[in-house]
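Below are the structure tokens for one structure; questions will follow.
All protein chains of the complex are present and in place, except for one that has been dropped.
Now for chain A:
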Amino acid sequence: MSVLDRKLLRDLRRMWAQVLAIALVLACGVTILVLAVGAQRSLEDTLDAYYERNRFAEVFANVRRAPDSLLPDIRALPGVRMAETRIVGQVVLDLPGLAEPAAGRVVSLPDFGDPALNLPMIVAGRPPDPDRTDEVMVSRAFAEANGFVPGDRFAANLNGRKRVLTITGTALSPEFVYVLGPGAMLPDNRRYGILWMPRRALAAAFDLQGAFNDVALALTREGQAEAVIPALDRLLAPYGGAGAHGRAEQASHVFIEGELTQLRAMARILPPVFFLISAFLVNMVLQRIVSLERGVVGLMKALGYSDAAVAGHFLKLAMLVAIIGIVIGWGMGSWLGRGMARLYTEFFEFPYLVFQPRVGSYATAAAAGLLASGLGALQSARRAAALPPAIAMAPPAPPVFRRGLSDRLAAFAGLSQPSMMVLRGITRWPGRAAFSVLAMAAAVAMLMSASFFPDSLDEIIDTAFFEQNRQHAMLILAEDRADDVVEDVRHLPGILAAEPLHAVPAILRSGTLSRRLAVEARDPDARLSRVTDAAGRPVEPAGSGIVLSERLAERLGVGPGDRIEMEILTGRRETLLLEVSGTACIHFGLGAYMDRAALARLLRKPPQVSVVNVAMDPAQADALYAAAKNTPGLAGTVLLFQTRASFRATIGENVLITTMVYVVIAVLITVGVAYNSARIQLSERARELASLRIIGFTRAEASYILIGELMALAILAQPVGWILGWIFAYAQVVSFSSDLYSLPFVMNPATYARSSLVVLSASAFSALIVRRRIDRLDLVAVMKTRE
């Protein structure tokens, strides 16, 4: 090792705290890049392999009842490589040890051999015997949540007939990586599961002998889902086809895609912020080092070292800082990556999900780190290289201060000389001061964009559960029924109120824009479940008009007064022309709402009921649950207080983790900036401060000049941070908004205060560490050493 390199290592060790402060900021960027890119790639690769190996279908369609003889026609459609028909249904389950009814989606397995598409992967046990009607294979998550093992039994209400089923095995399926029950907002594996049963048994139970109600297609290499879907729809229409869709609308796939989109956004937006701040810190520290080491620069040149060698020496220092940050970031990224993979296995049902560190993501992160640090060092390294040796050997000229407007203002305000020193320190290096302010503002902004989240979620809970969905439970009917079903429900034990809701699968269209969803029709006096606007006022569809959620209106590019087409996907598949009568503020899904009687009039049918919303007497809950488990025609129940509790618990835990991560990040940034600027100011002002002490300033008075400048910058950073934070949070709201969710933009004063408090405390803490050095200044030694 050359002596210059040895000097470098010793310098590094001497400045370890400053180096570490920079390296940690850089490490944040590296961590996030490794984490986000790694998680994204792992997820993508796992998904690709899983989809491929277990033959995940590309087009899916539901139909009321189509004859098996239609299958050859489907297979003959251009672009179709493979087609398989199935029977699927919703069932209500009576699970041992669970008072309330659970629900499940039952899917048929072929009579002979394995399914050609959507092949379940058996984890334990075996598939049910095709000849048995009382055997079932269940999804792994459902079995685990309920403690089921093969051989256990539970009761199921199969299309009105209650039957005790024996579990023969557990399995996973690419179709059900993310499982959400009807009306649920988060996975609930205890109360909702996937059940696989032999086709023969289901055909008998659902009265579908020689027929199917679900079909899945795989396409040829040239096949396009956009071309196949309309053709398939035409074939299925006479049999009650509910409209085919591709993977882009397959529930499980959509959620995973949403997660991938977030990861991609995270990898794109956050790391540059950290790299920019670390470049700035390297720049600031190296500038100071070069001016402290002027003598060494001059000496190296006098000894005959070339300009490149001088510049290289300082660049190497920056590279070493970067390498420390990169190594820390790699470690943190890998560790968090494994944690993230664990988190994914909680939400997603993968047969395997290994966070596999990609060489590429590590290399990219390292390259970005080195580049940031190198760019930060470049200016100082070049200045060192350009310093003429004779000048470098001489002590530096004192920095030029000029009296400017701010000085006149300060003099007018009667600032003390120490305050004047603080002010001039800031105005003398405006670039450095500005960037310190910006970096600390970025820390404030990050905290705000993390801590606005819980407020936003509170708002969601408030709107979704206390303004809009105030029913205790939703009873989901297996098929649409006439109004008398509401009367039947009212007679169940413990029911205080019951209101009907008619859900109609439809495609809403405006020009070339369209969305597929279930349009909900309610009665005008509905109190249990209603829609409201952003101010919490109920919104009622006027006459035969339709109310759209704000997001849906935006997606379709329409507003109140515009007309849209509604293509109904069931029954006679009519297309209605409706006027948008208003918009509502809905956070879950894209909602569209009509008046039930008006919809019935348009369809020339008596009003229909698909869901009964109920309010219930908690004291009689068990009796109601027992009745629900035995009620034929019920496809499932959703208990909203449970949904609310699990939403709060799951989201709450995630928010806690996220908030902690952001606090750590913000503290790292603040300490990185504040500690380094304080150290640099101390080094620049050591002689001044010592002189002040000699002429009789107290330690506190001398410290004031140093800490004053730092805290003045930290305070200046707050309003900038608030503005940035507002923008960050707003950008998050926009990027988070999808067809599945929207986040309300809620910014409470407490969010501003909390964020500022963290950053100001971290700056004060850094200042106090450096202040201890002022207390220890050796006054005589400082005055004797040459600058």
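Basically, a residue touches a chain if its C-beta (ideal position, glycine included) is under 8 Å from a C-beta of that chain, and two chains touch if they have at least 3 such contacts; residues count from 1.
Following the convention adopted for this analysis, contacts and distances are computed from a predicted model.
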Task: Options "YeeE/YedE family protein", "Nitrite reductase/ring-hydroxylating ferredoxin subunit", "ABC transporter ATP-binding protein" or "Chemotaxis protein CheA": UniProt name of the undisplayed chain - done: "ABC transporter ATP-binding protein"
- [ ] Would you mind spotting which of A:A390, A:L513 or A:A750 touches the chain that isn't drawn?
- [x] A:A390
Open item on the list: Using the document's definition of touch, tell me which of A:S2, A:S69 or A:Q209 contacts the absent chain.
Closed with: A:S2
TODO: Determine which one of A:A17, A:L299, A:A434 or A:A626 touches the chain that has been left out.
DONE: A:L299
Open item on the list: Contact with the hidden chain only, please: which chain A residues?
Closed with: 2-4, 6-7, 10-11, 14, 295-296, 298-307, 309, 388-390, 393, 397, 786
